[in-house]
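All protein chains but one are shown at their positions in the complex.
And then chain A:
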Amino acid sequence: MTTTPQAVRRASPRTRRPATPAAPDPSAGLLPQAEPVRLLNPDGTALPSRADCPEPPVEALREMYRRMVVGRRFDVQATALTKQGRLAVYPSSRGQEACQVGAILALRDDDWVFPTYRESMALTSRGIDPVEVLTLLRGDWHCGYDPAQRHTAPQCTPLATQCVHAAGLAYGESYQGRDTVALAFIGDGATSEGDFHEGVNFAAVFKAPVVYFVQNNKYAISVPLSRQTAAPSLAYKGVGYGVPSEQVDGNDPVAVLAVLTRAVAHARAGHGPYLVEAHTYRMEPHTNADDATRYRDADEVEAWRDRDPVARLETYLRAKGVLDDAAVAAIAEEAEAYAADLRERMNAQPTVDPLSLFDHVYAEPTPQLVEQREQVRAELAAARDSEGDA
């Protein structure tokens, strides 16, 4: 033999080394698209439909419109209630209606929602009594609704801590054979908190059916997004945890509902968590106590007015012939009635019972709490007696 087998192989055209196939990209399917998904132009005209994001059924969009209009009216009313001293504070989500309502519509009633303090509109959109939602901000208790019954965690004011709870709840549900999905709301600023990262990581490792829904409204109170991250977008934070992610135009209601529906389906099918970043903008200050003119200029706010999600969806549905003047007027009337009812009920002074302070610290109060309750009871009785004497 004068040639080695290797030489023969090299010489044979049949065994010529084929072009090396590209190694599969491990980040494929994890990274978001380079541009936020958008199905409507800012003026409400339709963009070409896309196979990766089927448009939601028209009835769902009509319902979305209704809830957005009612939700906005609720939000305006809540801000007004702060001026009347009925609420201690109110963090508005005006401008974020597509996100607030879209998240709820993408879920079943038995799915779990983990809201922050800015999700009052989402919670009323879920059918929770607005007076119960506003209990936290009125100040008569911390959480006014029944979380277990509504499958809605208390509104979370510590940032991002709910991200880990959502992972645990969702894993616990699937562990017990239920197909419940958890959706955790979070803002752009809170993605800097450790618990966001720990939550997404736990959900990924345990394949927990969670949708992490980041409403990137560009400011954490006054601090702009550029101070939170150097990432191309917040949706890029998923890839590091092996979590598929998408970004969406958060003021495009059709796209928001389409993307969140896809994310929820992914989670429910047992594929683990999904991260969605919605690009949106809060039109109001952080809360009524904030002065947004100190950190953002009027032109910027005005520019976002042109992308108003409610007007955008209305234009689209009218053009589609599924919404007319009469329907718009009826929904506006419903929203007014909703606000009037809320206003009236919030004008009633809530009753609080100081002795209830001891009721839920533990399942059974400790002896020390029993003693303190007796002390408070005596103080109250003495105060009543002295009022009686006066």
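Basically, a residue touches a chain if its C-beta (ideal position, glycine included) is under 8 Å from a C-beta of that chain, and two chains touch if they have at least 3 such contacts; residues count from 1.
We take it that contacts and distances are computed from a predicted model.
S.K.: What is the protein name, per UniProt, of the chain that does not appear here: "Pyruvate dehydrogenase E1 component beta subunit", "YCII-related domain-containing protein", "NADH-quinone oxidoreductase subunit F" or "Putative ABC transport system permease protein"?
M.R.: Options "Pyruvate dehydrogenase E1 component beta subunit", "YCII-related domain-containing protein", "NADH-quinone oxidoreductase subunit F" or "Putative ABC transport system permease protein" narrow down to "Pyruvate dehydrogenase E1 component beta subunit" for the missing chain.
S.K.: Check the options A:Asp146, A:Asp324 or A:Glu379 and report the residue that touches the missing chain.
M.R.: Spelled out, the listed residue whose C-beta touches the missing chain is A:Asp146.
S.K.: For a quick check of understanding: of A:Tyr171, A:Phe185, A:Tyr236 or A:Tyr281, which residue touches the chain that isn't displayed?
M.R.: Considering the complete complex, A:Tyr171 is the one touching the chain left out.
S.K.: Hey, which chain A residues sit against the chain that's not shown?
M.R.: Chain A touches the missing chain through residues 112, 141-143, 146-149, 153-154, 158, 161, 163-173, 175-176, 182, 194-195, 198-199, 201-202, 205-206, 359-363, 366-368.
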